[in-house]
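Note that one protein chain is taken out, while the other chains of the complex remain in position.
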Amino acid sequence: MIIVMQFGAAQEQIDFVADAIRSRGLEPLILPGQDRVAIGVPASLSNDQRLDLEAILGAMEGVSKITQTSHPYKLASREFHKSDTYVDVKGVRIGGGSFVVMGGPCSVESYEQFSLSAKIVKDSGATILRGGAFKPRTSPYSFQGLAEEGLKILKAVGDETGLVTISEVMSGDMVPLVCEYVDILQIGARSMQNFPLLIEAGKSGKPVFLKRGPSAAIDDFLLAAEYVLNQGNLQVILCERGIIPLDRTYTRNTLDLAAVPVLKEHTHLPVIVDPSHGTGVAKYVAPMAKAALVVGADGIMVEMHPDPKSALSDGSQALTPDQFNKMMQEMRALGAALGIQL
Amino acid sequence: MIIVMQFGAAQEQIDFVADAIRSRGLEPLILPGQDRVAIGVPASLSNDQRLDLEAILGAMEGVSKITQTSHPYKLASREFHKSDTYVDVKGVRIGGGSFVVMGGPCSVESYEQFSLSAKIVKDSGATILRGGAFKPRTSPYSFQGLAEEGLKILKAVGDETGLVTISEVMSGDMVPLVCEYVDILQIGARSMQNFPLLIEAGKSGKPVFLKRGPSAAIDDFLLAAEYVLNQGNLQVILCERGIIPLDRTYTRNTLDLAAVPVLKEHTHLPVIVDPSHGTGVAKYVAPMAKAALVVGADGIMVEMHPDPKSALSDGSQALTPDQFNKMMQEMRALGAALGIQL
Amino acid sequence: MIIVMQFGAAQEQIDFVADAIRSRGLEPLILPGQDRVAIGVPASLSNDQRLDLEAILGAMEGVSKITQTSHPYKLASREFHKSDTYVDVKGVRIGGGSFVVMGGPCSVESYEQFSLSAKIVKDSGATILRGGAFKPRTSPYSFQGLAEEGLKILKAVGDETGLVTISEVMSGDMVPLVCEYVDILQIGARSMQNFPLLIEAGKSGKPVFLKRGPSAAIDDFLLAAEYVLNQGNLQVILCERGIIPLDRTYTRNTLDLAAVPVLKEHTHLPVIVDPSHGTGVAKYVAPMAKAALVVGADGIMVEMHPDPKSALSDGSQALTPDQFNKMMQEMRALGAALGIQL
Partner (left out) sequence: MIIVMQFGAAQEQIDFVADAIRSRGLEPLILPGQDRVAIGVPASLSNDQRLDLEAILGAMEGVSKITQTSHPYKLASREFHKSDTYVDVKGVRIGGGSFVVMGGPCSVESYEQFSLSAKIVKDSGATILRGGAFKPRTSPYSFQGLAEEGLKILKAVGDETGLVTISEVMSGDMVPLVCEYVDILQIGARSMQNFPLLIEAGKSGKPVFLKRGPSAAIDDFLLAAEYVLNQGNLQVILCERGIIPLDRTYTRNTLDLAAVPVLKEHTHLPVIVDPSHGTGVAKYVAPMAKAALVVGADGIMVEMHPDPKSALSDGSQALTPDQFNKMMQEMRALGAALGIQL
């Protein structure tokens, strides 16, 4: 940590900061400049100490700014965990060199709709089946999902097809229920900083699929993952799903594809891209899915509905079965050219 | 609802849309233009019907865009509830012409710290006491609050001083516990779209203080309020607390003060401004608090700590007792000039 | 154009709007709803009429919002020009199925630096040589480019190598000078709405390479192109180069790759991606360049410097010659797999 003093900070202000550092058993390094003074703190601090110290020094008079020399996350950081983490679910490996496709409708609407969806997903070669039972919806008047009834359908269809299942959980107290039915817990973008939920998901021991919040900086995203990891649950999968857009005219979000190489550099956790939410428009899903493969993602999550026109939620971004199959074929051809198996 | 067809949309596409509307018992109004066709749907739809229809039509071929002619929120809308709503808590009126000040530290840290804070708040003339017991923190390594122990201190100090109390609740299952101790439930910015929490807060019947999410559009904010209202709980107080900033160099958020007159026009609910989170910097709090008064807010929430340098959270934005008192005096003088009583 | 009246708008307000429309020789179509009235205007308006009418109606009492049923751009629109436009410069085709690579240093620094750069660019198989002579720099104290001296070097090296050249022009009065030396005029992101410059670039008849402004919506971008097209210059090339980022910690901008398929759908003009400015970090350039190829861009512009460590501007985003060559090989392999020739 480096504390930069204001131009013309008084000697007493400098001493006050230095003393505050010393009072915590640390030895400040004073770095005099011509214009202003900087004060270094050796980075042997725990995260708790570091954040605590930053808050206190930041409020002191004469302090201009504080620069962290290390990342605020530790367990998620590649600095301390060099090799890629992969998550193994019923034989499907997420991360570590493979490329997975998670497909299925936004919501589980009925056994018929969902088992038909699963058949299409499986036949296309995808291995993970998505479907929402608890739906976070902006309006209380929108379809909210089938709740436990939806989870039962999800599990039944998962068992029948052998597909790995994933579904969203919206609150910490629902984690045990959802864990009974699904293979991977999804934490949605709006819940990225639902800390009680992150903690319960961490305690559950289930693989956790964590979506980036629409206005979350990379560090905030990795700190959210850190909440799960910190409970001893190392099976965390990250998902870039679009950030708030500059321009809502043509897309619903801005898919931040460069976040993939950024994340792959700074964390060892697998990174999935969701081009369905990332664009919000079915016709842009396939090109962005292919781009995700090219930039080094570990997989994609794509919404597909047997009949998007009748979908109870997010119909405008769901692919038709034909579009989904065509995308899968193109992805496989592209993967073959890149030496990546789908 | 008006559906605008693409330029050169085929007659079958137009008919397909019109039939979909008719199949729901509605009569479409075809509006031919020289370039393209628009199709009107009489706005006698319930919200459910409207949103359902929008999703389905939006996915149809030949559809260019869909414009809603009415707002997606109803209970929060001033269109159907002309007069200002006010919330009365132990004789303190929020909204409806008064101007309230909510003050106190970010976190309840100890009985001593909190009762000293309460004394300063009360002596300054403010009527509502804030203090966090459950703290949503970006990092799992930051101070997370005293939990129920903090609530007990809050209640004890509230009882001793007669101040109305407000504290944050982070998940739906904690609503009953927090309700035992506090007068107003706060839902934080990160939880604005924690729908299970909104529903439980609605069911509790307690006044709910709802902060705008950092990337929430006005309509999303009012739809979050709608979740609470829809449970029959009409005691909802809105809070503008800053949106994601263009530039993090000098402030932590961008306080969107124009949201106050926008909200006052479109909703009957009281609107509070939080200049502490809105700027993140103590020295900018007082000017923005005064601006909130001038633009028509119903009150402010301001962080004050007996000793910001030792605060366990958010010390850099907390006012000292002297700064808080000075701000209160200036606010009162300004209110007097404007005929608003503080 | 459709005018939506406010809920409960008075009949006189509706009549007033209708009369304003009739006073321009147009027949309004009244679309009564249960909640509110909408008024359609047949879309046979010129752009001038449409914008004029929108401004006037928008200020009328009782008007809630105005929806345009057609795009504000015409010449740039694919609706009226179905086939892809391509720009042919000295035998190099930009757009229309080919994929071009524009490479070179941020700034022309010396004959030696630039001719060495050109050799590397040419040997790698790229066909267009970039180099700035007039540099828009955020600070007046940064290197501002070699001005005409730089243009002379650019032209000499272009002639020697046979590479097509591109360089930025920053103001309308400099267009004739820059046209003497370069093959393609570049208009930078900060100049996207420098309308006098756009008009002069249009008049010049030279191919114009127009970069998207960092906060420009797609429609604003196409309207900027419309300024050039409207001068009778149809040789316009668009460039996505990153929009303002949510998070500046790891990248300098957010590369909006989905803008490529959005633009390809709505305009017939060629679309180039600049991953160097789009990320601002050399190590992320190659993956994003490959993603640009996959999502359907017509080419890329990439910064390469013989010795980035000694670059006078933007050294942190420039590729080394080795990195550039490696990227080109990977791009060619990827293009081969996709049936796209580089």
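Labels for the chains are A, B and C, by order of writing; each one numbers its residues from 1.
As a convention for this text, a residue touches a chain if its C-beta (ideal position, glycine included) is under 8 Å from a C-beta of that chain, and two chains touch if they have at least 3 such contacts.
Everything numeric here is computed off the predicted structure, so don't read it as measured data.
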{"item": "Touching partners, among the displayed chains, of the absent chain", "value": "A, B, C"}
{"item": "Residue of B:Val17, B:Val175, B:Leu229 or B:Ile244 touching the missing chain in the full complex", "value": "B:Ile244"}
{"item": "Omitted-chain contact residue, chosen from C:Asp84, C:Glu148 or C:Asp220", "value": "C:Asp220"}
{"item": "Given C:Pro32, C:Pro72 or C:Gly335, the one touching the chain that is not displayed", "value": "C:Pro72"}
{"item": "Full-complex contact with the absent chain, from B:Met288, B:Val302, B:Met328 or B:Leu342", "value": "B:Met288"}
{"item": "Residues of subunit C in contact with the chain not shown", "value": "46-48, 51-52, 55-56, 58-60, 72-73, 136-143, 170-174, 190-191, 193-197, 214-215, 220, 223, 226-227, 230, 244, 282, 308-316, 318"}
{"item": "Where the unshown chain meets subunit A, residue by residue", "value": "2, 4, 7-8, 29, 31-36, 38, 40, 42-44, 64-65, 67, 69-70, 79, 244, 246, 248"}
{"item": "Hidden partner chain, residues of subunit B it touches", "value": "215-219, 243-244, 246-247, 249-251, 254-258, 260-262, 265-266, 278-279, 283-284, 287-288, 290-291, 293-296, 333-334, 336-338"}
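In the analysis below, only the chains that are shown with their structure count from here on.
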{"item": "Maximum centroid distance from subunit B, chain identifier (CA atoms)", "value": "C"}
{"item": "Per-chain Cα centre nearest the global Cα centre, belonging to chain", "value": "A"}
{"item": "Subunit B and subunit C, separation of their C-alpha mean positions in angstrom", "value": "38"}
{"item": "Separation of mean Cα positions, subunit B and subunit A [Å, integer]", "value": "26"}
{"item": "Centre-to-centre distance between subunit C and subunit A (centres being mean Cα positions), rounded to whole Å", "value": "31"}
{"item": "Residue list for subunit C, restricted to those that touch at least two other chains", "value": "244, 246"}
